[in-house]
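The complex appears here minus one protein chain, its other protein chains still in place.
Order of writing sets the chain letters: A and B. Residues in each chain are counted from 1.
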Amino acid sequence: MENEIKISQVNKFYGKKHALKDVDLVIPQGMFGLLGRNGAGKTTLMKTLATLLGKQSGEIRVCGVPIENAKEIRGMIGYLPQDFSMYPLMTVYECLDYLGTLSGMAKRDRKERIELLIKKVNLNEQMHTKVKKLSGGMKRRLGIAQALLHDPGVLIVDEPTAGLDPEERIRFRNLLCEVAEERIVILSTHIVGDIEATCENIAIMNEGEILWRGTVSKLLENARGKVYTANVNKQQLGEVKAAYIVIGMLKQGENINIRFISDKRPEKIYGTETEPNCEDAYMYCLYQNGCSLNEED
Amino acid sequence: MLFLKECKKTICSLTFVLYAAVIFAMYVSQFATELDAPIRRPSPENSYYGSIEKEVPEVLMPAAVESLISEYLAGSYTAYPFMFYKEVKLKESDTVKIAEIIEELTDITKSELDHFTEYEAGGYYGQTDENGNMIMAYKDKVLPEYHLSEDISYEHFKELMTQADEIIGKGSKYSEKYLVSNFSTVPMTYEDALTEYEELMDEHNFAKAYMRLYCDYLGIDLAIIPIFVCVGLWQMDKRSRMEQLIYSRKISSAKLIITRYLALVCCMAVPVALTFFHVMMGLHNLYPEKNIYFGEAAGLVIMWLLPSITIVVSVGALISELLSPLLAIFVQGVWWYVALGKNELTGSITKYTLVIRHNNLGKTRLFREQFHDFIWNRTGYFILSIILIGLVIFVYEKARKGNYDGKRNLWKNNRRKFKV
Partner (left out) sequence: MMEKEIYGKIIGVNLKYNFLMPFASALGVLILTLVMFNITSLQGIEAARPIEFLLCFIGVTLLVPIFLPEQDDNIRDVVCSKKINYFNILLIRILYSVAAMILLITFFISLMKVCESQVTVQHLIGGVASAWLLGAVGFAAAGITNNVTVGYMAAMLYYLANYGMKDKVGKFFLFPMSYLGRFDESGWLIFGAVALMAITLGVCRKRGHAAARFKLTTR
């Protein structure tokens, strides 16, 4: 059986809004990051892969199975939506048991998997705690446990780290990396750090289009020689902002250390070329594709 | 097992607890007293045995004519076209025709009627006393003097009543259907009472007779209260923001909806079943010498009450899924009120009404006469429930695939709109 997701020429409209534009993508086994601004179409693509939204045209095959075969696909995927909760009065165990039943799992399998996953996501002590009493991080971990319950070959997680504290975020990323060893994990986020720390392959989306697909190292390669740092005073800052895409500022005494993007070596000020990080590379990719970066979205 | 989990969800919901409390309260307050004492055989020494609707021309004719004269003088006629009570005002030409019917039935002429100014409808009315407080007072009916023609045959009288009904509009007091029940209630004789008693106490009937009264009381509640339990549970996924987690599971929409539906219906049947067993035990204690045909009684209760639960749950699920849970409550509330308002306490079983009434331990024969309509009604609603739940599955499947995004949920819309 193929172990990849093939998306070809997929289009999706919400009324007149073109939410997915000729999306072409191959997602191999391992962690795959889908990066993009809010409203870029990430959730639409994720929901389409989870069979929760239809597409107007194009073809999607999940491990060789066409997306139209919703029942089979639902047995193969685990989905963790961006905005979710569970019945507040049920305990953690009861919730997982209920969702396992909806996935068609036998009682014995459910028991085994729930115990295993509860340990894996470190919720042992909360097994009999009601959902309403869980913290945000615990709920997220419960979310990942429910998505993995039926041992799916594909895991789709939409903005999983939003609202988590740094410690919880790191723990969550590690958990995802662990489960990605044996399956396809698609992680959508607008937080570049999450992708940098976990994914090898990524795609960048903007306004329903795929702007970039490839490895993180290629993305970094693409931005090499385009990122500069400089020390400027307050007067110069305005000029630099008008001429270049400023992606970072750090006040140092009277001066400001800025980080900016430029296709050519800057002429207006003295800038030092610097090694791009993933966030720089992402910003450069958006800039390269003509996305307006200095305006508020 | 999913079914048991859904049952647990239902039973643990606040709306279900309230539902069960209402069923028990209704049972205890309205019906349980019927089990306090057995029904005694009527004694020939009694002076009064109750009343009965019986076609007695000597009673029926004067009462109907008095009513027609009274309505003529009031200038308005009561009718029940379709389902609703309506006050009918006639145009001049029709008024003349009514006057002609009265003239044929009595010795009073149109001109005498039109010149009678002392008319009083009678009944209770409010008036203010010397302190300015509203008090209730009673006035007798005041009509002109008249005599019923002696040479009118009962058959001809009925023809004239049918004409009056056609003039007023179908469903008036004078229609063939309502003539006896409106104008011919007579005191029961000892023989009538004995026949009624023997019919009631027939071995195959007496448990069913109690069940008819039991179903009459519970049927009122079951035509409305299940909507709250259904709506409460149907919106649970949305309120808990769990919808997408469930949408993405492997289970088919048909299996999920049918399981939830069955769980709701079965759970709501439990308090009914408990009260039913209590009645059975009560009857056994009350009539230890009699055989109680448990299966027949249970069959009647299932036939009567189950379609009430299933149709209300189906309507609730469909409107909640399609439009909004609050609209489901509103629609069911209106339907219940209309169905209840239109019904008489006993003997108005029709093919279509949601609430079936038979507020009487006796009147076995009347129920038997209407049994065909009863079966038609209950089977019809049961089949309709199944069709509606099929539609729910269709809509749910559409929503699950993101193909239906109408005004599905008032909570959701309000959440989006809320700005303060």
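As a convention for this text, a contact is a pair of C-beta atoms (placed from the backbone, for glycine too) under 8 Å apart; a residue touches a chain by one contact, two chains touch by 3 or more.
Since the structure is predicted, the reported quantities are computational estimates derived from the model, not experimental observations.
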Partners of the unshown chain among those that are drawn: B
Touching residue (missing chain; options B:Leu4, B:Leu148 or B:Val334): B:Val334
Residue, one of B:Thr15, B:Thr109 or B:Ser181, that touches the chain absent here: B:Thr15
Residue among B:Asp221, B:Glu243 or B:Glu321 that touches the chain left out of view: B:Asp221
Residue in contact with the excluded chain [from B:Leu2, B:Leu326 or B:Leu366]: B:Leu326
Contact set of chain B toward the excluded chain (per top definition): 14-15, 18, 22, 25-26, 29-30, 74, 76, 78, 84-87, 123-128, 133-134, 136, 220-221, 224-225, 228, 231-232, 235, 239, 325-326, 329-330, 333-334, 337-338, 341, 410-411, 414-415, 417-420
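Everything that follows uses one rule, which is that only the chains that are shown with their structure count from here on.
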Between chain B and chain A, distance of the C-alpha-averaged centres to the nearest whole Å: 58
Chain B-facing residues of chain A, complex: 47, 50-54, 70-71, 74-75, 77-79, 81, 83-89, 97-99, 101-104, 146, 150
Contacting residues of chain B [partner chain A, same complex]: 1-2, 5, 9, 12, 236, 240-242, 244-252, 256, 400-403
